[in-house]
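One protein chain is absent from this view; the other protein chains keep their places.
Labels A, B and C are assigned to the chains in the order they are written; within every chain, residues are numbered from 1.
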Amino acid sequence: MAKADLTVNIGGLELKNPVMTASGTFGYGHEFDDFIDVNALGGIVVKGTTLEHREGNNYPRMAETPAGMLNSVGLQNRGAAYFAEHIYPKIRHYATRIFVNVSGSRIEDYVKVAEMMNDLEDIPGIELNISCPNVKEGGMAFGTSCPSAREVTKAVREVYHKHLMVKLSPNVTSIVEIAKAVEGEGADSLSLINTLLGIAINAETRRPVLSTITGGLSGPAIKPIALRMVWQVSKGVKIPIIGMGGIMNATDAIEFFLAGATAVQVGTANFIDPAVTVKILDGIAEYLNRHNIHSVRDLTGAMECC
Amino acid sequence: MAKADLTVNIGGLELKNPVMTASGTFGYGHEFDDFIDVNALGGIVVKGTTLEHREGNNYPRMAETPAGMLNSVGLQNRGAAYFAEHIYPKIRHYATRIFVNVSGSRIEDYVKVAEMMNDLEDIPGIELNISCPNVKEGGMAFGTSCPSAREVTKAVREVYHKHLMVKLSPNVTSIVEIAKAVEGEGADSLSLINTLLGIAINAETRRPVLSTITGGLSGPAIKPIALRMVWQVSKGVKIPIIGMGGIMNATDAIEFFLAGATAVQVGTANFIDPAVTVKILDGIAEYLNRHNIHSVRDLTGAMECC
Amino acid sequence: MPRKTISTFSVSEVIHLSPDTFVMHLQGVPPLPEVFAGQFAEVEVPGSPDVFLRRPLSIHAADRERGMLSFYVKTVGKGTRRLSELLPGEKVSVVYPLGNQFTLLNSGKVLLVAGGTGVAPMLMLAQSLKGAGAEPTLLIGGRSASDIHVTEAYHEAAEVLVTTEDGSAGIMGRVTDHPVLKENFDFVRICTCGPDPMMKALAVIAREKHVICEASLENTMACGFGACLCCVVKTTEGHKCVCTEGPVFDTRNLENW
Partner (left out) sequence: MPRKTISTFSVSEVIHLSPDTFVMHLQGVPPLPEVFAGQFAEVEVPGSPDVFLRRPLSIHAADRERGMLSFYVKTVGKGTRRLSELLPGEKVSVVYPLGNQFTLLNSGKVLLVAGGTGVAPMLMLAQSLKGAGAEPTLLIGGRSASDIHVTEAYHEAAEVLVTTEDGSAGIMGRVTDHPVLKENFDFVRICTCGPDPMMKALAVIAREKHVICEASLENTMACGFGACLCCVVKTTEGHKCVCTEGPVFDTRNLENW
């Protein structure tokens, strides 16, 4: 039979396949050059980029949890100008779509970074991170109320002319309301979910494991919640959804498509198997062939239930 | 050294120890008679009881997930009157505190069941379940907004004269606000967390695993989230907290005490090891002895961080 | 009913009958509690990162005095795969005996019908029926000869009949195609375990023949002993737990059967 068609289209932007990497889990891509051909991926989202250089939170920043982990990196990065000058030139020639995850504490900062990203020719889009649970002000605060989610999306939309993906927080009562608010302000796509706020405690020392006490939970533990949110949001909005949360293999990725995602991002799994993304790609192709499905696009929202 | 003191006091009600069982995971207690001495426990919460008999949701009601499970039992029970007449007489003589988990879809129903429970001498308290994610109306809807949480607590408090524990939903933006609202209406204690809303999908059949599509996620996967919520709520309210979510062993239970819980409930772990509760009890005593701590009460909120 | 226990067994042998079917023999501390035909166990899957819950498996054989418990298992997913790889000496925790049992008639011809791993409880059932005074006939269906693993013990306990879909053993077709269900049907009861469609077809035949059909169900379970209410089946009296009020049901009591 014909080779499976893996191309997808997220709001006008074509990806050669639906497997992207999640911000903060894939560095700038080149960290994986020894393990895989990064060009094989549908897209990569580089780590959270803020206007200014940030040192991030103090060590320890990581705690292993059942089928998952907590992190409190806290957006450590060299700032948007450094990215544009020093990192972008090194990675722009990857034959994959590179998205910059734009993070911040103030709306003006988001706007400034977004403006700077307009000028980077080989950056076809940004992922607006309004859901980082690991910084004191801003971050998640924007993503957990409709008015603030609306406000920051609107401000960035006004200045940013390419693909605007907005990344939603799962730490909310109704993610659909936030999704609709953001869609209403002109987002081109939605990515979800960011991490769930959690704590790990060391019973022997009677201290929190993380320097920040709370951190963001990722990994397979959160997959059922992520699938539910993708499914709910896909019923509530028209723009495409990029699903993530605990994807470890092709079957997990397919579940996200069935729930309503057009593409997926792989996060924590990269730490455990740095070649996992290409294995997921192969597995998706194998699934499509085995089920005689021509295009991966036919899986989006194809869960039979209602 | 002296034997560890395991007694705890939840808002005036003394428990012989802090290990209780979670509603819906321990039947009416007698299901465990072959495995453990139920009288050894600090308390048991019997399954969700509604005014009328309920058939619950259709099969399948269960999906295994990474380090957890989804359920959509949907409050199957014979109704409060049946409980009072046929079940209560059989279990009232357990030498442990028996709490009835009162569930419903309408405020009048909660109130009627609570009233009936007043008369059951050997039921020292009820757990008001405003957080069930598995029924169409009511349940979780009450627990995810402050006004409705306040309203139902107030109505039940007016008629119920014994210990009123209110069980909170984790599917909210700010569990602290809900907790404060409920405390303000006179709850004696808070129990948290109920399950997180999730989905499991069978990629091969392209169908949801559960008949209801969504279900409630429990087990170790949710422990970091539960610990975080217990910690947040314990900083925001003065009434005691009964913590739960993924407790599998004594170390997990101790983490909940450190985060701010006065007692704990063990849920899903009972399915995997029906004797787990007494092992947890032994483990807590061993921990106290090893650390030279006289009373388990000294662990509550003892996480050193701030 | 005997008391339920949680016991630790040690693997004595895993015998592979075919690429996806194996018998697992466990050694415990005798004497074991009494076990009845049709009862099951909730078996731990040790050392498996992906498996959270125990797995329900019918008790295939139990030797009280020697402390042996056996399971007849088909590899269908991660848990059964891991069980198939267990090495002698590995420890496995087992919660058992669980559930009700097939009715042990003490006279008359009883037809046992097994499809796939539905054969698991059938040897013990045949032996028990024969011991009680009934005359068991065991009809086993599979896709091909490699699915049928009938040892001497089966022939000692029952008259054994076989169907295979490809005709490579016994009569070609499905169990429901076997002549024993058609001409001269002289059984007083049918006991069955296997895929739902097969058992439903047998329930229909039993109704036509005016005999009782007992079917053993395999609903997914979280606990296995009545605590979670996840395993329900719709009966004429509402939802019943397969783990405590089953797994064996009189099919007349099942809705839509």
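Heads up, the rule we're going with is that contacts are C-beta pairs under 8 Å (C-beta built on N, C-alpha and C of every residue); 3 or more make two chains touch, one makes a residue touch a chain.
Predicted model, so just to flag it, every value in this text is computed and none were measured.
Peer 1: Indicate each shown chain that the hidden chain touches within the full complex.
Peer 2: A, C
Peer 1: Just to verify: which one of A:15, A:38, A:51 or A:69 makes contact with the chain not shown?
Peer 2: A:69
Peer 1: In the complete assembly, which of C:49, C:88, C:133 or C:179 touches the absent chain?
Peer 2: Answering carefully, the residue with contact to the hidden chain is C:49.
Peer 1: Pick out the residues on chain A that sit against the missing chain.
Peer 2: 24-27, 31-32, 34-35, 47, 55-56, 58-62, 64-69, 71, 73, 76, 219, 268, 270-275
Peer 1: If the hidden chain were put back, which residues of chain C would touch it?
Peer 2: 47-49, 51
Simple rule for what comes next: only the chains that are shown with their structure count from here on.
Peer 1: Give me the step distance from chain A to chain B, shortest route via touching chains only.
Peer 2: 1
Peer 1: Among the chains here, which has the CA centroid at the largest distance from chain C's centroid?
Peer 2: A
Peer 1: Give the identifier of the chain nearest to the protein's overall CA centre, each chain being represented by its own CA mean.
Peer 2: Closest chain centre to the overall C-alpha centroid: B.
Peer 1: Nearest whole angstrom, what separates the Cα centre of chain A from the Cα centre of chain C?
Peer 2: Distance between chain centres: 47 Å.
Peer 1: How far is the middle of chain B from the middle of chain C, if each middle is the mean of its Cα atoms, in Å?
Peer 2: Here chain B and chain C have centroids separated by 36 Å.
Peer 1: Counting only residues that touch at least two other chains, what does the list for chain A look like?
Peer 2: none
Peer 1: What are the residue numbers in chain C that touch two or more other chains?
Peer 2: Counting only residues that touch two or more other chains, chain C contributes none.
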